[in-house]
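All protein chains of the complex are present and in place, except for one that has been dropped.
For reference, chains read A and B in written order, and residue numbers begin at 1 within each chain.
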Amino acid sequence: MTAPPAVPRSFREASARRRLLDLLDPGSFRELLGPAARESSPHLAALDLPVSFDDGVVVGAGRLGGEPVLAAGQEGRFLGGAVGEVHGAKLTGLLQRALRERPRAVLLLLDTGGVRLQEANAGIEAVSEVMRAVLSARGAGVPVLALVGGAWGCFGGMGIVARCCDAVVMSEEARLGLSGPDVIEASRGVEELDASDRAMVWRTWGGKHRALLGEADELVEDDPAAFRRAALEWVRRPRPLSLPALEREQAFLARRLEELGGCADGPDAWRAAGVAEPDRLPLLDLPAWSAAVGGARRRRP
Amino acid sequence: MTRDWSRARRDRAERLERARGLADGKWVEAERAPALLEALLRPGDRVCLEGDNQKQADFLARSLARVDPARVHDLHLVQSVVALPEHLELFERGVGRRLDFSFSGPQAVRLAQLAGSGRLEIGAIHTYVELYARYFVDLTPRVALVAAQAADAEGNLYTGPNTEDTPAIVEATAFKDGLVVAQVNERVERLPRVDVPAGWVDYLVRAPAPSTIEPLFTRDPALIGEVQVLMAMMVIRGIYAEYGVQRLNHGIGFDTAAIELLLPTYGEELGLRGKVCRHWALNPHPTLIPAVESGFVESVHSFGSELGMEAYVAARPDVFFTGRDGSLRSNRAFSQLAGHYACDLFIGSTLQMDLEGNSSTATRSRVTGFGGAPNMGCDARGRRHASPAWVRAGREGGGAVMPRGRKLVVQLLETWREHMEPAFVERLDAWELAGAMRMELPPVMIYGDDVTHVVTEEGVANLLLCRTPEERAEAIRGVAGYTPVGRGRSRAAVEALRDRGAIRRPEDLGIDVRRATRDLLAARSVKELVRWSGGLYQPPARFRSW
Partner (left out) sequence: MEHLAFEMDSREEGGPARPPVLVGAVGSGNLEVLVEPGGGAGRCRVEVHTSAPGFAAVWEAVLRDFAGRHPVAGLSLAVNDGGATPAVVTLRLGQALEEYRRPGR
């Protein structure tokens, strides 16, 4: 008889608050501007739509490995984690607080489809402000990490935010990109992209593909403890935000585009990157995947 | 005057003669399929166009939809499932006139429209075994158009794991001088196994594309909710453990998938391994994998197969029925019999229930039918062998002087469906549907007098313990929650039923409602099912998130 595999707690299924509690040192998290403050969206209320007491994002302070950090978690179950004006202001405010408090790092637990369409320009502006705040924090020497492991993944403007961070940690089940599959199908038609073909969706936006391309710096199991280990590691490895560093990154991206830009599908890119049997990759567990991709994995400088 | 006793045989010979020249031996080129059907068919023929629960003779359906309606018209179609658009195109073009079937799934709305417009006459909506039975009595097909995975040169057929209806259809047709045409995905030198012998098959066509098979029985554990976990806990503790249910059939849906996924966790915790759920009549549901792997499940006979489960089934021959080639051998007719006569319990979900306990999934604008659920969701009055669960249910039902057993028939439903539609009603929508479609009877899936237990998030109603129709109605109200029907209950009557165990709330069953979370599921995603299977389960692309 096969021994039943252990069923670990899932990071993906946890609420935003639960994820933060699991990520930080036990008992250390203090929420700022919590739900009792009832800072909910005036736009949604004006449209007679349901609101959330925290506008779908939890922000606060805590400790990671004993050191002070600021952290935010988006609640993907509320409007797909979409960023509205209040939601975005809470993220921006947290990042600006970092300029004052100088924590060891800011951790962003992203789970979002991007801008909240109901809030239109206010939402777009909010996301731009988050981008600027991420870069300001980094510029001031506070590393910012993106941890992407929720059911929505991270799309739209928030996909750009993730890639403005010092590092991106993803689970295999998470997705990262700009326009997501549903958006592409809705705007370009099912002939262009069939969003119900989940295997295709994951080999295009999923964690394994992103990690192989160097978009994600580390790929972890869908396990709160694995995200915590990765966060402990990556807060110690900030990337400089300097002109030479950006030029190195630009060169990396240009080279990657030249090598893989012509590939039509994930496995084509994996083969072109140097993986021997690319079609096997989606089915491999993470250790086997790491061994199989080996040196073919691109790494952001 | 001497009577001619072989008219059908001579008619068959005439038809074969007309088709001569279209075939090379038994083999017909795909593009000549419509011509073959025009040669073989006569107006008004009774035709079985194999449409199973999963496998579809889709190429032959398309070919039949292309015949000249001037030559072939007014056919009487007899088939268990109406699943493809082509099935209804036949009626739009006048090729078909009358339809006897069991289930219509995705075509339910269009079927209702065609029937309403008078272009399609519905003979009757059957249950599966009922329709197969009529193939051998008064609905014997003149021509059967079936689907198989492969054939050899002689015409022996290999159906692959989805054997489903094929043996029943071919047997009824071939042995009454009918004609059998099979579409196959491939022609091979040597078949892995023979599911239908060549002598029963007249013509073979290699289909340009493999026949359609839908993964109808795959339920993604990610979509199971906490309320379903709670109801599954009540079923395991309040029914499976209580009666010691060893042989059973599960309906399709997330409610029963939750039960399957709770056996290795909650069932194990209650010490039920080896005591319940040992033998099953069930398709190879992916959500059953953890229960198989953790030693609950000893045997499974299947109606059909399930995409992605091929390698897993082949690697577990002690559990599943497999051919010498290793692949599953399913058989819908036999599995329905197994579910009816050899199982102590049927459990399934429904959408609507009235105060007599009648339940139906029929709604006003759709004509769906119920497939096989009614065959298993009823007492097997012809059963004579005893088992502890059957005898106990019979004893609880009581009444007559002569003791006899009783099948447990359990209906699962949340008190409110999505969009705040109450699931408990004074009068089923089925009445209106019957009126609109001029049906003889309202389409009821499970009749109230067959139902023994109703399980909702509010508790378990044991209808066996109710002695009068009023008590049954009160027991149903007692688990109907905050629906208008439920709020019509008398608190005193409900408390009296609770004292007798005719209503049991989660706390009466020793269930802590707070434990009803997804953490109790043995697998919470398709990927975890793949892990349980040791990588043998290969889910279709639409169920992957990797």
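By our rule, contacts are C-beta pairs under 8 Å (C-beta built on N, C-alpha and C of every residue); 3 or more make two chains touch, one makes a residue touch a chain.
Since the model is a prediction, treat every value here as computed from it, not as a measurement.
From the set B:74, B:92, B:121 or B:226, the residue in touch with the chain omitted from the display is B:226, counting the whole complex.
Touch with the chain that is not drawn comes from one residue among B:415, B:462, B:525 or B:545, which is B:415.
Mapped onto chain B, contacts with the missing chain fall at residues 225-227, 230, 414-420, 456-458, 481-482, 487, 513-514, 516.
For chain A, the residues touching the absent chain in the complete assembly are 15, 17, 34-36, 48-54, 56, 75, 77-79.
In the analysis below, only the chains that are shown with their structure count from here on.
Of all the residues in chain B, the ones that touch chain A in their complex are 264-265, 290, 293-295, 518-519, 521-525, 527-528, 530-532, 534-535, 541-546.
Here chain A touches chain B in the complex through residues 1-2, 4-5, 7, 9-10, 13, 172-173, 196-200, 202, 206, 208, 282-283, going by the rule given at the top.
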